[in-house]
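With one protein chain held back, the other chains of the complex are shown just where they sit.
Each chain gets a letter, A, B, C, D and E, in the order it is written, and its residues are counted from 1.
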Amino acid sequence: MRTERAPDALRAVEIIPRFTKAPAGSALIRCGGTTVLCTVSAVEGVPRFREGRGGWLTAEYAMAPGSTPSRSARESSTGKVKGRTHEIQRLVGRSLRAAIDLERLGEWTLHVDCEVLEADAGTRTASITGGFVALALAVDHLMDRGALASNPLRAAVAGVSCGIVRGQALLDLDYGEDVQATVDANFVRATPGGWIEVQATGEDGAYTRTELDALLDLAERGIDNLHAAQRAALGAAAERVWPKEIADG
Amino acid sequence: MRTERAPDALRAVEIIPRFTKAPAGSALIRCGGTTVLCTVSAVEGVPRFREGRGGWLTAEYAMAPGSTPSRSARESSTGKVKGRTHEIQRLVGRSLRAAIDLERLGEWTLHVDCEVLEADAGTRTASITGGFVALALAVDHLMDRGALASNPLRAAVAGVSCGIVRGQALLDLDYGEDVQATVDANFVRATPGGWIEVQATGEDGAYTRTELDALLDLAERGIDNLHAAQRAALGAAAERVWPKEIADG
Amino acid sequence: MRTERAPDALRAVEIIPRFTKAPAGSALIRCGGTTVLCTVSAVEGVPRFREGRGGWLTAEYAMAPGSTPSRSARESSTGKVKGRTHEIQRLVGRSLRAAIDLERLGEWTLHVDCEVLEADAGTRTASITGGFVALALAVDHLMDRGALASNPLRAAVAGVSCGIVRGQALLDLDYGEDVQATVDANFVRATPGGWIEVQATGEDGAYTRTELDALLDLAERGIDNLHAAQRAALGAAAERVWPKEIADG
Amino acid sequence: MRTERAPDALRAVEIIPRFTKAPAGSALIRCGGTTVLCTVSAVEGVPRFREGRGGWLTAEYAMAPGSTPSRSARESSTGKVKGRTHEIQRLVGRSLRAAIDLERLGEWTLHVDCEVLEADAGTRTASITGGFVALALAVDHLMDRGALASNPLRAAVAGVSCGIVRGQALLDLDYGEDVQATVDANFVRATPGGWIEVQATGEDGAYTRTELDALLDLAERGIDNLHAAQRAALGAAAERVWPKEIADG
Amino acid sequence: MRTERAPDALRAVEIIPRFTKAPAGSALIRCGGTTVLCTVSAVEGVPRFREGRGGWLTAEYAMAPGSTPSRSARESSTGKVKGRTHEIQRLVGRSLRAAIDLERLGEWTLHVDCEVLEADAGTRTASITGGFVALALAVDHLMDRGALASNPLRAAVAGVSCGIVRGQALLDLDYGEDVQATVDANFVRATPGGWIEVQATGEDGAYTRTELDALLDLAERGIDNLHAAQRAALGAAAERVWPKEIADG
Partner (left out) sequence: MRTERAPDALRAVEIIPRFTKAPAGSALIRCGGTTVLCTVSAVEGVPRFREGRGGWLTAEYAMAPGSTPSRSARESSTGKVKGRTHEIQRLVGRSLRAAIDLERLGEWTLHVDCEVLEADAGTRTASITGGFVALALAVDHLMDRGALASNPLRAAVAGVSCGIVRGQALLDLDYGEDVQATVDANFVRATPGGWIEVQATGEDGAYTRTELDALLDLAERGIDNLHAAQRAALGAAAERVWPKEIADG
């Protein structure tokens, strides 16, 4: 098993807020060897199915071809968006929608874009964790511009992966661990709130409820630590937009 | 809450084996108002990444345009395979690969095709449950032809959906229930073995571990009943291909 | 030549009305080893080029990958709708539009979807014959709901294939015969009315007018028998929607 | 009815051989207001399904966007090849394959490309008639280069459209007539040989066998005249490649 | 170096106005072995980004598959428009927009379509030179119909390629020269006006400013001669639409 890091330890997390200036909000997140640039663009208006029902948030995800040691093809060049990409985009969008009161958002569409610049496993959960910071900065920006009357954020959201490697439950796998895992799981929590997403897959063989419980325990602790990193990255903006129930807690 | 059916009751299940004769195996499954034709075609050879490592199983899923009261566009016509379709195909493939010892399969690729003829929720889990029957029939056919020396099936696999509707945990939702659910979950089990897939999503708000446990309880019972229906549908073939550990258990 | 069936005999025909419940009308047709699920969905409104000119009817056709002994690729996966598919869709649409008075239909679009579940030749003509039954049931359903004031069906439509195999003209070829045919023909008739479509192709060598006449003779008889099967399948609905000129004839 | 041209008269035909020099054979055909550039490119080798079975001939067809008074979208720009295009390509390929003994052609693939430069109806049959001239020139060129030992042409092939307009059967419709036609038909003949393709469609209402016979009569005469124009266009090359049975007949 | 033509000599130019009748304007241009059919279709209305700002002109370009000795794939068949095509379309559109006062054009969109029928290098500049003739004829046609109140042409536009082959600057390369060129350049000029486009690429090694100057000198002279050919091809229409400043100059 891994020796340089405890089974329940996260990899080093670094979140650089406002890495780029063009979009309403942006954050570069590094989780160990995984690097993702998350941006949030605010566009007036909503898709037809949301008309008259408040705002909307949608996400896209792409791996830069050079993000892996052996180059991966660019999806715009192959003309095929892979199933894995679709799955991740849906997960990121769903997770971050749980962070926001769409009615209070008003008729805005928030586009979360996650560009994976370096991939060492855990890119989807890093996208969610970093995406929440970019989202909070975008909300802060819109409030500052007077485009939003009040803070629509209702919970902080973060995600983490776990897995079972040679029988041991581990938090926050890197690529070398991920390929050996017999169970592969992703967890997303909202605080306050609870679980937004639990996905646990037996890659090679099945798992028991006891094993599932061990993974849930690891994830709870990991996400608490990620929330602390998110809040620190927001700096002064956290005063204005971090969901009240936590700030007061 | 629903009155005509207990919270832990499955909808009526009917599985017609060998509904069509062309493929190696086929089964039509009806779960309440959901109808799926599952076929398994056996093609010699394997994709490059499997060469020298045994066989492979892959799945495709499509909703017939007329399967819903308001017609849904055909993906071959729009030229876009939706993210939802990709997600389901990956789930079905992964789940049924857990049923089979790929090394023992030898250099065959099994293509599972799930054509949803009528959609009243639970189409992905019906595809898995019916797909296993078609898979078992295909294996029986290949053994009968002498193309397989021994039975590569190592577990029976079935899936079921659950959800929380107005605070109550329910098994096997129909469409009317599904749209009201605040938590939406899909479960796949292998017997013998354990969980292959647990996916629980907070559609509108988060959920607690206690709620997750209630859904897991419902799913366990439901899948036991689906195994019984699968075995009955296989008839005499069950003697030859139903995974031994169960038959003997 | 074939011995088990006379040159002018159809294969066994079975038509199951309302095989699925979701669409306005549906029918499963089996012609020998060919099985097609035909559905008709009714959508309010018409394409722009029909505005103010009454209703519209359009058709789509797809072969399920498992419908043939050697699996055929799914067109939504390859991203390419084959020329053959386009050709058939246009034929089915054109043929069934001949069955209906579009002005009397009013501003509805009827989508005919033909899912080939098993393919043993003659799938396009089975789609037309079964499609007419689904169409008649959809019309009956719309009249029952009060969405149509009067019956817009003006003719029954059915199709059949013929061919010349080793010099002999044969009705309703199966796959084994089809691959040996030197002339391959498809015929569609409306009753009352006459020919809607005559298509005769020399696959390997040309044909004379005498040979064309022999094929037309076979098709006439075959289509009369298919009309009888269509009417029987409609049951009581035939009283309400079978085109009057025939009912009275 | 049309007054400036007899019901059984072709429009003015002009065929310019070798309009472009790059391909093995080319011909520009003008039938009234319809202009098509037909080229035949010879490529060594055959598609996999023809290996060891002689040569192959395949056709493509495209309407230039500026070929119609109201510009039509370019299919490469829309990314969608229309069903009509597929249908025509298949017809042209099938028809011209009837002109050639593929075994004698040897391992060559002939690509027939039909670029419609001006469209005033009858573009598919003009493509066939002009395509045969380009094909004959390509064969002549390959024989001259020593790439073919003997002439593989076994028949001359030409096509023509007919229709019923206000009850009268007419040969070689122009666009103004075509839009009024209640029956629309395309005929292809091989000489020597007979019919290769008969396609007659009731666009608005059905037709009788007597009407079909009238159209066949018109087509026979029209195609005889087109053969004369083809032979004249070939000039001296006709001596070398025009199918012997006719030359001697 | 080339001996049959001086380094500063154009290839033989032939421009046939109104080669096809369907579009508002058309011209077939032959520059040595390169043949392009240019058509201009006039469509009422403008793209959204031009609304209220006058007219628009856009261009498309396609090589017919049979235009080269070894057939090139049709872009509508491969479903991929090549980068080279996009680059040329943008160049042709930009160049011909420089010829026209879009405000004076009013709310028309002019579609320039360039079909390369034979390709012996210089197809993009031939498209611009021939396209201007088709454009002038379309303008003349629209003025004649009363659709335009006054002549919107403000300059004549033509293009030519140059290159450096074995150290010598050459005008109007053919294919044999083009493949040997170490510098490849395309020039477009408006008269009156000046340069619209200078593009010089070192294909294999870099070039000096002295060399660039030599190419610019060649291009100036070549374009003057192409203007003379354009004006001659327009015949009497030149009196009406050739930009006044030249006519008077």
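One rule holds in what follows: a residue touches a chain if its C-beta (ideal position, glycine included) is under 8 Å from a C-beta of that chain, and two chains touch if they have at least 3 such contacts.
Bear in mind that the values here come from a model prediction, so they are computed numbers and not experimental data.
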Where the missing chain makes contact, among the chains that are shown: A, E
Contacting the left-out chain in the complete assembly, out of A:60, A:101, A:178 or A:213: A:60
Touching the absent chain when the full complex is considered, from E:11, E:74, E:141 or E:189: E:189
Option from E:9, E:143 or E:200 whose C-beta touches the chain left out: E:200
Hidden partner interface residues of chain A, rising order: 19-23, 26, 33, 35, 37, 39-41, 43, 60, 62, 64-71, 74-77, 79, 81, 85, 111, 113, 115, 117-120
Positions on chain E contacted by the hidden chain, ascending: 82-84, 86-87, 89-90, 94, 98, 155, 189-190, 193-202, 205-209, 212, 216
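One rule holds in what follows: only the chains that are shown with their structure count from here on.
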Labels of chains that are neighbours to chain A and to chain E: none
Distance in touch steps, counted as few as possible, from chain B out to chain D: 2
Classification of the chain D:chain E interface as same or different, half of numbers criterion: same
CA centroid of chain A to CA centroid of chain C, Å: 51
Averaged-CA centre spacing for the pair chain C and chain B, given as whole angstrom: 33
Multi-chain contact residues (two or more partners), chain C: 79
Overall pattern in which the protein chains touch one another (line/ring/star/complete/other): line
All chain pairs that touch each other: A-B, B-C, C-D, D-E
